[in-house]
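Removed from the display is one protein chain of the complex; every other protein chain stays in position.
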Amino acid sequence: MPDLGQTVAEGKIVRWLKQPGDRVEKGEPLFEVETDKVTMEVEAFRAGYLHEILVGGGEIAGAATPIAILTDSPNESHGGPSSHAPEPGFKKTSSVTASGSVPGVQRKHARRRTTSPAPERVVAPPRSTTEPKLTTDQKLGMYRRMVLCRMFEERVYYLFLEGRLPGTIHQSQGQEASAVGVCSVLEPGDMITSTHRPHSHAIARGVSVTSLMAELFAKATGCCRGKGGSMHVGDRDAGMLPAIAIVGGGIPLAAGCALSFQYLKQPNIVACFFGEGATNIGTFHEGVNIAAIWDLPVVFVCENNRYAASTAVEKVMKVRRVSERAAAYGIPGETQDGNDVEVVYRAMARAAARARDGAGPTLLELETYRLAGHSRSDPGHYRAAEEVAGWKVRDPIAAYETRLLAEGLLRPKAVAEIRSAIDHELDEAVARAEQGPEPRPEDCLSDVFSE
Amino acid sequence: MPDLGQTVAEGKIVRWLKQPGDRVEKGEPLFEVETDKVTMEVEAFRAGYLHEILVGGGEIAGAATPIAILTDSPNESHGGPSSHAPEPGFKKTSSVTASGSVPGVQRKHARRRTTSPAPERVVAPPRSTTEPKLTTDQKLGMYRRMVLCRMFEERVYYLFLEGRLPGTIHQSQGQEASAVGVCSVLEPGDMITSTHRPHSHAIARGVSVTSLMAELFAKATGCCRGKGGSMHVGDRDAGMLPAIAIVGGGIPLAAGCALSFQYLKQPNIVACFFGEGATNIGTFHEGVNIAAIWDLPVVFVCENNRYAASTAVEKVMKVRRVSERAAAYGIPGETQDGNDVEVVYRAMARAAARARDGAGPTLLELETYRLAGHSRSDPGHYRAAEEVAGWKVRDPIAAYETRLLAEGLLRPKAVAEIRSAIDHELDEAVARAEQGPEPRPEDCLSDVFSE
Amino acid sequence: MVEALREALREEMRRDERVILLGEDIGVEGGFGGAFTVTLGLSEEFGHRRVIDTPISEAAIAGVATGAALGGLRPVADVQYGDFLFLAMDQLANNAAKLRYMSGGKLTVPMVFRAPVGATTRGAQHGQSLEAFFMHVPGLKVACPSNPYDAKGLLKTAVRDDNPVIFFEHKLLYGSKGSRKEKGGLQVLGVVPEEEYLIPFGQAKVLRPGRDATIVANLLMVHKSMQAATMLADDGIEAEVIDVRTLVPLDWSTVFESVEKTGKLIIVEEDNLTGGWGAEVAARIADSCIDYLDAPIRRVAAPDTPVPFAPVMENFYVPSAEKIVAAVNAVVSWR
Partner (left out) sequence: MVEALREALREEMRRDERVILLGEDIGVEGGFGGAFTVTLGLSEEFGHRRVIDTPISEAAIAGVATGAALGGLRPVADVQYGDFLFLAMDQLANNAAKLRYMSGGKLTVPMVFRAPVGATTRGAQHGQSLEAFFMHVPGLKVACPSNPYDAKGLLKTAVRDDNPVIFFEHKLLYGSKGSRKEKGGLQVLGVVPEEEYLIPFGQAKVLRPGRDATIVANLLMVHKSMQAATMLADDGIEAEVIDVRTLVPLDWSTVFESVEKTGKLIIVEEDNLTGGWGAEVAARIADSCIDYLDAPIRRVAAPDTPVPFAPVMENFYVPSAEKIVAAVNAVVSWR
């Protein structure tokens, strides 16, 4: 599906103007698409034969979803499952897909500007330079990192059940792809800000699992020396500020940190994580606006998991997508599948490149789902069982595992090996946390002021 | 100029498809217009002869601006200046104008939805019922009310210069049309909220001039008994809460008051005044969002006078129009000429009708200018002299006076009579304020709590 | 205490159609009934028209409640954690508290803003005690019940008060029933009558009479103080324990009378020492009762640090019965 604009995340295929088997010339109208902004005909960006229609008339396709396969000859086969399973940026040729960067795709009514209300200020992402091909190592690295996030959360969950950890937790099972996809783009020296639900962000950013676990155990060896706890984990040296547990509170901090990068001419950026619920609070509005007007090097990453605690997003927001709110600040907004780590990676790579190039912030909405409750004690009865089940099918780790296996990049044996190694890593982290020293009671009194 | 959509306030006439003298059939393409959203051909909504083009190709026309005159016969004269000076809603026939309600205007590419990002939720304003023809009495009443606002501010200005008033003032000369146009739509029982610049709002709403003047004189007879002062004038019985002097602070109050109307099934609405600078503060975001999701009966009236104190709107907002921000909340936003009291009246009438009908809030941006400084001591050197001069030419009172004189609704003699009567009214108000009792010092201690 | 608070809301909502509730997650089907289950079940009885779930917009919640109060309703709004009150501070301190005054006494702002306080191993942004901030804002009343009976009676009074009331509830006093059980939470005993009763603001309660020293406390610290008094009694020291119940208005005469009797004052609060409400109590006594004082006024309060996460530090942070005993011993043995 071609990219129809910064704020357009999906479209309905009204009808196909060609049928499978038809010859298609470059520039010839191929199908008609309707979005919440426009209806338009889309032209073929290359010549060929329409081999197969993947999304039929009347159906809805998200941006970056393959909708048809073009081949060079009328009877060409289109290969195994890997040829349409992976994302378009990683395919050699033949899907008509969401990449607006494909130079041949032209909009018929080019004079319409359907995107940002201040489109003249929107700098088009330099996609060609920012969508590097992921190497196998990178893919496996992201996979492993997601598994680490998941297994860390599962371990923590049981440690809580056993009463071995104090305090409360807000877990992120199901949201690993957004954390890992975003952080995999970051460089040393970049910074992230996080929320009351920070574990996966911390692990994705590379905060040491040992120091994280020790913090949850309230030990002096924790990343915050036992003073922060689950909701405030962070490690500036690893590129993560202490998580801010008040919704939206980290957003102005992210803008400020980005201001320091810009001012000091450091080539760094900030990735600012928050949930969709945070987009209703004043600090979101003020912080994003300031980042926008000053072109600060920050990417606002909204993990839309559909519920602010128990409150469904539809009850508290009238727009369909958080990314539509970007238009109020004159910055690009886009919505992506937050459960596909490669989709996340590429979207973040574009946004990060914009930020690094001095073109300012992007509001990147990643659609995902928290498989656990809001906090430790939440059974989540406010969500329909079918909804939860539907999202479980879309588990970002299982899906990626399947894909990597199918692509032959991951050997079945390696899956078990990875899990076993992580298990061992977590055993170690727990052991070291438990053996680590408690803070002294009077340590409570230090670290209020820098002397 | 036809109404091209909720968020489209002006358009550039790309070219005329007919020339003066040409016969035009109903439905025939008449001109091509380009906005920041779309480019489209606009068809004639009636047949006739194109008598005169008022806005040529390449020029920009605001919504609700006459752009051409159609006549029934090729050589028909189109009367005196009154035939294109008044606004379209008040004309019988022959201007092709901004009223999107004119049934004959059709958009060529009707499938495009160019307006709100959640258009399915936007209820079209029931314009036919909400654009009553203004009677001569109403027009003269609005004129007189604007003159009262202006003369009040001028009087207050000199009283300050003479050192007869304590405190500071933020004056509203130049912004009378928005205050009066909005408040003229309101009914008894409706409420307004205001800002640190509240005098014209209070007068437009009908707060007694005597009690306002007494408040500025810090007298016990003032509308706030001398406890509020210029920045907090108000009178709930007259339909105005005490003005809130912290930017944006009145916006959640307006939503709350609207909630009480909705809950109590009162047929009332709230008009919430604020400046464009307030749209960058968190309470704007939170308050408008809540009003939107609950369909509260409130109209958010943004008086865009281009400067937040000394800070130009372009420096602090990347979108071109405040009304574009409405899309972030899924409500209609529109920008209108805030210096034309009848334009304001009609736009407010539509928004008020929506609110009263239970269709929720509107963000109504009124473009205007404060002819005075930000506060008493501000000479306004941050504004170019030509800019100020340009806006002085667009003085809302002078312009309306000229129009009413031209329409024969206002006799030249009456202008002087009105001013003289107001002068007398203000003399009286000043005299009564000066004679009114001072609060006692220890009155400071009362009214903290209701017993 | 959760049940007592819920009952108070239910009774007041049945009594007066103008009472509505506003807050995050307070009425969602299958949800929590607010962060601590206080409103659980109320949306079933009163519907979503009266139990209104809001976005995460604390400033707007406070402002909307204020505006609705001006429009004739009697809103009871809440934040999930008292710490979030800072987000709503402008609306509460600059608008709700001052609108009556700014209008020359013509308006009333009958609203209640509920806020859970207290350290419960949630760290620096979910465990503060904030009474002093609001006690210092003229125009706000401040309540802080220590037990279910008071909670019900005071909340009902708050709902009927024509002024804005900030109503603090301690997380460890909500009770140990249900899923919201807090580690270290107290199940405070005491009968809560089902019938209607009101507890007026500004009436402190002498929970235990004593001749040797006066202990003034609120919220959880009332219980720690009672515990300390028991321990002190074993050593023959009879401490009088006063629960202030409301900080604005504060029942000065009860405190004065007690200090005039004992000559010694210890104030116990979980808030940070410097600028806590205890400072105001000490200052008033040092003004009005100086001639009766025969020992220093001691405050047992949290130190001037944020709330630490680690339980070992949090236990040090929150005043303990032992620290109260030590403070009482010090003043009783003065000179």
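Letters A, B and C name the chains as they come in the text, with residue numbers starting at 1 for each one.
Heads up, the rule we're going with is that a contact is a pair of C-beta atoms (placed from the backbone, for glycine too) under 8 Å apart; a residue touches a chain by one contact, two chains touch by 3 or more.
None of the values given here were measured: they were computed from a predicted structure.
Visitor: Write down which of C:Thr39, C:Thr54, C:Thr108 or C:Gln125 is the residue touching the left-out chain.
Guide: C:Gln125
Visitor: Check the options B:Leu17, B:Leu140, B:Ala414 or B:Val448 and report the residue that touches the missing chain.
Guide: B:Val448
Visitor: Have a look at C:Gly34, C:Pro75, C:Pro110 or C:Gly139 and name the one touching the chain we're not showing.
Guide: Considering all chains, including the one not shown, the answer is C:Gly139.
Visitor: Footprint of the hidden chain on chain C, which residues?
Guide: 83-84, 86-87, 89-90, 93-94, 97-98, 101-102, 123-125, 132-133, 135-136, 138-139, 248, 272, 274-280, 282-283, 285-288, 290, 293, 295-299, 303-306, 308
Visitor: Contacts of chain B with the missing chain: which residues?
Guide: Counting only chain B, the missing chain is touched by 166-168, 215, 218-219, 224, 226-232, 244-249, 277-278, 280-282, 308-312, 315-317, 377-383, 438-445, 448.
Visitor: Since one chain isn't shown, list which residues of chain A touch it in the complete complex.
Guide: These residues of chain A touch the chain that is not shown: 191, 222-228, 232, 234-236, 241-242, 244, 246, 249, 251-261, 263-264, 282-283, 286-287, 289-290, 293-294, 446-450.
What we mean here is this: only the chains that are shown with their structure count from here on.
Visitor: Comparing centres built from CA atoms, which chain ends up most distant from chain C?
Guide: Computed centres place B farthest from chain C.
Visitor: With chain centres taken as the means of their Cα atoms, state the distance from chain B to chain C in Å.
Guide: Each chain's C-alpha centroid was found; their separation is 46 Å.
Visitor: Based only on mean CA positions, could you tell me how far chain A sits from chain C in angstrom?
Guide: Those two chain centres are 42 Å apart.
Visitor: Residues of chain B that contact two or more other chains, please.
Guide: 282-283, 286, 289, 293
Visitor: Chain C: which residues touch two or more other chains?
Guide: Touching at least two other chains: 54-55, 57, 59.
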